[in-house]
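Here the complex is missing a single protein chain, while all its other protein chains stay put.
All chains are identified by letter, namely A, B and C, in their written order; residue positions are counted from 1 within each chain.
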Amino acid sequence: MPLTAVALNCTLSPSPAESSTELLAQQVLDALAEHHVTGSMVRVVDHDVRPGVELDMGEGDAWPGIREQVIASDILVLATPTWLGQHSSVCQRVLERLDAELSEKDEQGRLQTYGKVAVAVVVGNEDGAHHISAVCFQALNDVGFTIPAGGVTYWNGEAMHGTDYKDLPETPDTVTSTTRTLAANAAHLAALLAEHRYPAPGEG
Amino acid sequence: MPLTAVALNCTLSPSPAESSTELLAQQVLDALAEHHVTGSMVRVVDHDVRPGVELDMGEGDAWPGIREQVIASDILVLATPTWLGQHSSVCQRVLERLDAELSEKDEQGRLQTYGKVAVAVVVGNEDGAHHISAVCFQALNDVGFTIPAGGVTYWNGEAMHGTDYKDLPETPDTVTSTTRTLAANAAHLAALLAEHRYPAPGEG
Amino acid sequence: MPLTAVALNCTLSPSPAESSTELLAQQVLDALAEHHVTGSMVRVVDHDVRPGVELDMGEGDAWPGIREQVIASDILVLATPTWLGQHSSVCQRVLERLDAELSEKDEQGRLQTYGKVAVAVVVGNEDGAHHISAVCFQALNDVGFTIPAGGVTYWNGEAMHGTDYKDLPETPDTVTSTTRTLAANAAHLAALLAEHRYPAPGEG
Partner (left out) sequence: MPLTAVALNCTLSPSPAESSTELLAQQVLDALAEHHVTGSMVRVVDHDVRPGVELDMGEGDAWPGIREQVIASDILVLATPTWLGQHSSVCQRVLERLDAELSEKDEQGRLQTYGKVAVAVVVGNEDGAHHISAVCFQALNDVGFTIPAGGVTYWNGEAMHGTDYKDLPETPDTVTSTTRTLAANAAHLAALLAEHRYPAPGEG
């Protein structure tokens, strides 16, 4: 069965605004496609994801629909812009909603996120990628995801510059190469974990 | 002229839900009142603060009203719960909206936030206060605020516990003492900076 | 072939001082042993690990010997105390020395750390575990390690308390359970990756 990935683009700008974050997230999906991973993209800010830490925050909450795509996928691509050196409020909202997964265990006590692979995508005019990938890795790991080697691709401009990733004349080779390695590793690891599940708590 | 403070409570729970973050933020306002600082509280999630990094994101955006209170105050109390070890999505949204202050300079090139003092309030079942105060200090400093000595008060439970600050039988003495020092220092520093403004860029 | 693990205890206190960090790191090694992983422990501060980012910083540098154990192991357990909410200077030095791994590629362009699993152990009187595990995950991932689901075990006391992990009357059940899950997942993932290597760059 082919693997699937969902990319959550956590830009602050609703569609149809151009989004640097979407560009790099799409490049990740394209690189995953070369490993036979079918991908889809959600621009989270286009949906009414309510504040809270429950699976469903009630009528009109768009999270349950997005969550369904996350749970149906083998790979989560969490993509965020950089604001004040931090992951976006939209990205933090996604993490808060994923917090509810800690209560969703199967009969053997395994989270539904167990065995899924997560990677981070970070873009910004200015610095922040290392810190933000740290936050994403920790939060996603807290809620059950596994992080492959080379689990982030990113771009930031030089200090105190205002260039956007989407306005670069071309994608830097170093970014392309990092994105390709990320995709190869994520696909490899997701395939392994899909076939060989983590043991349930209490199993030998 | 008496000093003023505004506390932004960045809980994820709309009113009238009880809020641990509000409890500790109110204790800060009470402690500031002993130094003749007049305070008010805004529960941000009750208002429709739109995603974005402009002063005003258009019709229906509640930020301009909240911003007015921030700009009218000498002291900003930024109060946040801890989710997955991070400041809340509501808190990050406040920081993103404050990012617009970097373009709001007076005739001498000074930000409107210059000379204002900011402090952090962090509560959580589990750990996160040091990291979150770091993020708040950096982001608030980036947009022009000054951080007084002892610029944070906080409470977190022991690792892997679920107790809420609002459900403690009483406020721990260490927290009360930290809150009182924060208030004394914030009031002292805000008074100094109100009377003795930072030099404008280019001034001797 | 049985799997092996090395735990680097990054306490600031040289032997024979008792170390809370060592206690929790040893509990991880014990839990790994139940999965047939052979472990050893290094208290890094007992050795003269020189500042720098080269594989070998010259005569008297103790890092090459420690590195040999890391490279020979399938699982790295990075264990650190919490000081001012941060990982210790000894832990940061280990990370800096691991930075040199980025230049150590095999003929297919693979890092020697590729396919190794890393987990974090964090203890502290006060809060810091989520932030520190974030930093460890990011830095270790940067240099080639894979992070299993549930990749950290930790203990911090309540805010503004001074209790040490080693002085608790007994290990909290939640910590024991977290440690056991970490060990089961790390052993599972390390076995998978030992048998099924990440593709080399350029491989299909």
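Methods note: a residue touches a chain if its C-beta (ideal position, glycine included) is under 8 Å from a C-beta of that chain, and two chains touch if they have at least 3 such contacts.
Keep in mind that this is a model prediction, so the values were computed, not measured.
Participant: Could you tell me which of C:22, C:61 or C:142 touches the chain that is not displayed?
Facilitator: Checking the options C:22, C:61 or C:142, the one contacting the hidden chain is C:142.
Participant: What chain C residues would touch the chain not displayed?
Facilitator: Against the missing chain, chain C presents residues 12-14, 45, 51-53, 83-90, 92-93, 95-96, 99, 135, 138-139, 142-143.
Participant: Just checking the interface: what residues of chain B touch the absent partner chain?
Facilitator: 111, 113-115, 130-131, 133-135, 137-139, 141-142, 144-152, 177, 180-181, 184-185, 188-189, 192-193, 196, 198-199, 201, 203
Participant: Using the touch rule from the top, list residues of chain A that touch the missing partner.
Facilitator: Spelled out for chain A, the touching residues are 84-86, 126-131, 134, 154-161, 172, 174-175, 178.
The rule we apply is simple: only the chains that are shown with their structure count from here on.
Participant: Which chain pair shows the largest tally of C-beta contacts?
Facilitator: A-C
Participant: Average the CA atoms of each chain to get its centre, and name the chain whose centre is farthest from that of chain B.
Facilitator: Checked the centroid distances; the maximum from chain B is C.
Participant: With over half of the numbers shared counting as same, classify the chain A/chain C interface as same or different.
Facilitator: Over half shared, hence same.
Participant: State, to the nearest whole Å, the distance from the C-alpha centre of chain B to the C-alpha centre of chain C.
Facilitator: 36
Participant: What is the distance, in whole Å, between the centres of chain A and chain B, each centre taken as the mean of its C-alpha atoms?
Facilitator: 29
Participant: Return the distance between the CA-based centres of chain A and chain C, expressed in whole Å.
Facilitator: One centre to the other, that is 25 Å.
Participant: Would you give the residues of chain B that are in contact with at least 2 other chains, written as numbers and ranges?
Facilitator: Correct list: 84-86.
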